[in-house]
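For this depiction, one protein chain was excluded, whereas all remaining protein chains were kept in their positions.
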Amino acid sequence: MFIPFITAGDPHEDATVEIALSLQKQGASILELGVPYSDPLADGPIIQEASKRALSGGMSISKAIKLVSVMRKKGVKIPVILFTYFNPVLQLGLESFFALMRENEIDGVLIPDLPYEESGRIRELAAENEVAYISMVAPTSKERIQKIAADATGFLYCVSSLGVTGVRSTLPVDIGTFLEDVKAAASIPVAVGFGISTSEQVEVLKEHSDGIVIGSAIVNKIGQLEQVLLNKDTRRDGLNQIEEYVASIVSPIQKCEV
Amino acid sequence: MFIPFITAGDPHEDATVEIALSLQKQGASILELGVPYSDPLADGPIIQEASKRALSGGMSISKAIKLVSVMRKKGVKIPVILFTYFNPVLQLGLESFFALMRENEIDGVLIPDLPYEESGRIRELAAENEVAYISMVAPTSKERIQKIAADATGFLYCVSSLGVTGVRSTLPVDIGTFLEDVKAAASIPVAVGFGISTSEQVEVLKEHSDGIVIGSAIVNKIGQLEQVLLNKDTRRDGLNQIEEYVASIVSPIQKCEV
Amino acid sequence: GRFGEFGGKYVPETLMKPLEEVEAALNQAMKDPAFKDEYLSLLVNYSGRPTALTYADNITETLGGAKIYLKREDLNHTGAHKINNAIGQILLAKRMGKTKIIAETGAGQHGVATATVAAKFGMECKVFMGEEDIERQALNVFRMKLLGAEVIPATSGTKTLKDATNEAIRYWVQHCEDHFYLIGSAIGPHPYPKMVRDFQKIIGEEAKEQFTAVEGKLPNAVVACVGGGSNAIGMFYDFIKEENVRLIGVEAGGKGLNTALHAAKMAKGTKGVIHGTLTYLLQDENGQITEPYSISAGLDYPGIGPEHSHLSSIGRVEYESVTDDESIEALQLLAKTEGIIPAIESAHALAKAFELAKSMTKEETILICLSGRGDKDVHTLVNLLEGKEEEHEYV
Partner (left out) sequence: GRFGEFGGKYVPETLMKPLEEVEAALNQAMKDPAFKDEYLSLLVNYSGRPTALTYADNITETLGGAKIYLKREDLNHTGAHKINNAIGQILLAKRMGKTKIIAETGAGQHGVATATVAAKFGMECKVFMGEEDIERQALNVFRMKLLGAEVIPATSGTKTLKDATNEAIRYWVQHCEDHFYLIGSAIGPHPYPKMVRDFQKIIGEEAKEQFTAVEGKLPNAVVACVGGGSNAIGMFYDFIKEENVRLIGVEAGGKGLNTALHAAKMAKGTKGVIHGTLTYLLQDENGQITEPYSISAGLDYPGIGPEHSHLSSIGRVEYESVTDDESIEALQLLAKTEGIIPAIESAHALAKAFELAKSMTKEETILICLSGRGDKDVHTLVNLLEGKEEEHEYV
């Protein structure tokens, strides 16, 4: 599975919808839609910048959720997972949050700063609302993997290496072992993310996981194309470039799936 | 007695000699010749500035002493009292200091920062060398007046008011009582100084003392005439102005003496 | 890991292991008398504790009300209470076998305290500091470098303390193997708020003992300023059980609570998550954290320690606020009447306490935590009181 990540409203709401369509066209299995946040602790500079662009355009958690309805109308059919820090969820109120998610046909939610121990109530509500609650495991999770995997829904997100999101040139040497451990513990698909940006990395990881999340690499491209994407007249050109870029990275995944 | 004070080398050695002659001409009974010093604790701004002028011309304690020989040669006949802080004397060495004083026909010495208790050895040497050691008393000396007066030689210098040398517009109200007390204790003439600058003040003080020291008022005039006195061609004009000024202040003393 | 509903560990999964390690080491250390001995010995022999308790006789007389006592944290090595915590945490780092220290800093005070203990313990030290703060606080940057620390500019977000904290956490995630993260206030994910409180509670313990030795009774009120809230929780903790002692935390009211320019989390904030903890904070309606404002760099933090949120919610501590102007007035009054120039942070506590004292009787007493000295603020005061250009402040 190819699981792209983009930030809602980066660089503009309309562009986000069209980028989503492009990604679907390029074979995305699931879309991870990020809610921009002022203090994105788990993210590196690329996604922080994307948040900044989106926030300056007035994006918010409720707007991001509502944007998925628009995507649906425009033809996005793949599952959409909302990626959001916990604080905006809290401000919305947990019940309202899930109601809004349902209303706008969102399939799952991933909250990077809500570890297993703090997520009990959210998981209950997710289940009640039939929204997948995506859990994360990290190379340091060790004995925590069992309990996290046991309660995980949707897919299990494996953080490939310590640190924040962002483009990395190499993968940790023991990534294979880690992913196999997680797969052994999980009864749901296992995806891997954080730092993946080249087809070579994809080539290695696809052996050990069911899905690969690519975020910063795509967001970086969007950042470079900001002006092109903001201008309606040139947007199509920007989308083409994104599609080309994505195709080049994800071809190994698609090959595998074909 | 009119006792003028000037600083040796202010504004120049030659001028000092000629000013001395002018003062003698105007009826000075004794000349107080100040050795310029870097840290003149007992002096106000006017004499500090004079010290600065003299020091910048290279004046020193030994040059000041030797200048008296020159004065004598040029016709200064009145007694000359050297006014110097203690540190330059110490550096010369007490014995050398008195030998040099004798050699250069100086009649007395006044050391403003050497109070009675610290002056034992100096007084011995002064006596041996037949140089008057001028002692000072102040309005706050009270019970000290007796012992100071008992060992005083030459004349006894009464500090008119607390503080440093300088021009003052008024005299302390109890100055008469103070001077009478000192006169009662002293067996030698009593002079008064510090702050005297007007003929009105002189008028009051001459009733209670045998001599009046005028320093800052004259030195201030010299400072104003610095350029005039430095230039050989205009010096006579400067001296005339000093003579005129002195005459105006000291006429009451002279009237009294006439 | 909670204080009532507040606190917790709202952090990425990657941070769970390092936090669990800190917690385990802390729990073990706190049971080890040798650890406490070393901590106390450093406080005494290195930082100069116990700090004095000063009876402010002149200000008491000037105000004409309650007797005012000052707990003199300004007399600590490096000039504020910050060192108490820095010593405690670096001892823990040593115990955990860590050799490198990370810290965040706003105006530089905690950075200097951390650089200080890192030097004393021969550890490498990286201090994250907002790029803007680096420019504004060049002298503290220089101090940290002199102490051998590396100062790393935080260039994200608003480029101030909030973002320096984000950057420090991000760096820690990646380097937790040999790095210890030394947080400067009673904030952050569990066990930090508890740990910082435990390393600061000596303030209140000492003050209580000193106060009762002099007055033969407990104070009627204890007052401390609150930014993140470490001096306040340190001062209050031992008094919480004394039900007759009023506890008052003073937030930065900035230009006034009716403006957007303040740092009053209790008065104007709402519940949320910041830097891994659930607490009151300043945010907009969409849950984006907003930039606080105070003339005092040390109170200028958008969140507040979770234990304070709890103490407020159960009504044990009252939280009030004081404006920039009121704090500066109190600072000047203390300087002129007692010969003590307090930090502008501490002056917030003073302002509220002075106001309170006037309404109390001469038999009553107020104990104030004077959390730090004002030397660091003299530039700010010159600019403010003599109307000089802000641009000179950097020197």
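By letter and in written order, the chains are A, B and C; residue numbering begins at 1 in each of them.
Everything below uses one rule, namely that a residue touches a chain if its C-beta (ideal position, glycine included) is under 8 Å from a C-beta of that chain, and two chains touch if they have at least 3 such contacts.
Small disclaimer: the values here were computed from a predicted structure and weren't measured.
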In the full assembly, spell out which visible chains the left-out chain is touching. B, C
Please pick, from C:91, C:187, C:250 or C:340, the residue that touches the omitted chain in the full complex. C:340
Which of these touches the unseen chain: B:76, B:92, B:131 or B:179? B:92
Name, in rising order, the residues on chain B that touch the hidden chain in the full complex. 37-42, 44-45, 48, 52, 55, 60-62, 85-92, 112-118, 136-138, 140-142, 144, 148, 159, 162-164
If the missing chain were put back, which residues of chain C would it touch? 44-48, 51-55, 58, 72, 74-77, 79, 115-120, 122, 138-139, 142-143, 146-148, 332, 335-341, 375, 378-379, 381-382, 385-386, 392-393, 395
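The definition used in the following text is that only the chains that are shown with their structure count from here on.
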Taking the touch definition from the header, please name the shape of the chain graph: line, ring, star, complete or other. other
Centroid of chain A to centroid of chain B, CA atoms only: how many Å? 97
